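All protein chains but one are shown at their positions in the complex.
Let's turn to chain A:
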Amino acid sequence: MRTKIKFSSVVGCLVLVILVVPLLIVIVTSFGEESAISFPIKGFTFEWYANVFQQPDFVEGLKMSSIVAILASFLALLVGIPIVYVLTRFDIHHKDWFQTIFLSPALIPEIVIGFALYQALVISLQLPLFISLIVGHFLLCLPYVVRLITAGMMEFDESIEEAAWMVGYDKITTFFKVVIPNIKQSVVAAFILSFITSFNNIPISLFLNGPDLNMLPTSILNYLENNYDPTVSAVSVILMIITASIMILAEKYLGLNKLT
């Protein structure tokens, strides 16, 4: 028993080190004065952080990534919640079938989804890039919504809905007045997870970006191809801060266990 605890704590520490040390190095390099990323650093400056905000690609990318993440997450909730409600509360044929279909985007390699959407929506149907991008990110988010809301609905006793019908509320009003308030945590958790997934996505955005459509992660990738200065470290730190603050907020209001 004791050796087991020792073993798992050693592995745990190792994972933490492998995970955290590179991140720490990125953070440190973002303050270096030299124009190429190097470690250990010489001098100390905030110049690269200032530079992040002078790069239109980064600023626009941050804006676009946020807009897309918010829209796609909302859309996924709007479509996902009713789907889950029907799947968990109604007796329909081939239920597991549908379940698999709605979870399938998570099983298909994202790069394939990106390419397929590019072919279908942009080339064949000539849809605007922005719409295609939203569709792509919506597909990315849907499985998270379906999974988290399903878990929330499973925990929610069906009799509570029935009790609302019994005292005089029709099914739709009951859905908004009783079901939604009680799965609120799952809804918020699904939104946060969707947002982060969309915000950090590269493969889908890579296929569906264009001259006026730069997402932050793809912008970073583009920037790296031509420059290797600590601006990339700085923007990575900013990304980390954004993601971490969302997680901390989620932890504070929901408890992180809801997210996994």
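Going forward, a residue touches a chain if its C-beta (ideal position, glycine included) is under 8 Å from a C-beta of that chain, and two chains touch if they have at least 3 such contacts; residues count from 1.
Basically, contacts and distances are computed from a predicted model.
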| item | value |
| --- | --- |
| Omitted chain, identified by the protein name its UniProt record gives, among "Lipocalin-like protein", "ABC transporter ATP-binding protein", "Spore gernimation protein GerC" or "Cytochrome c-type biogenesis protein" | "ABC transporter ATP-binding protein" |
| Per the touch definition above, residue among A:124, A:159 or A:226 touching the missing chain | A:159 |
| Residues of chain A in contact with the chain not shown | 157, 159-160, 162-171, 178, 181-182 |
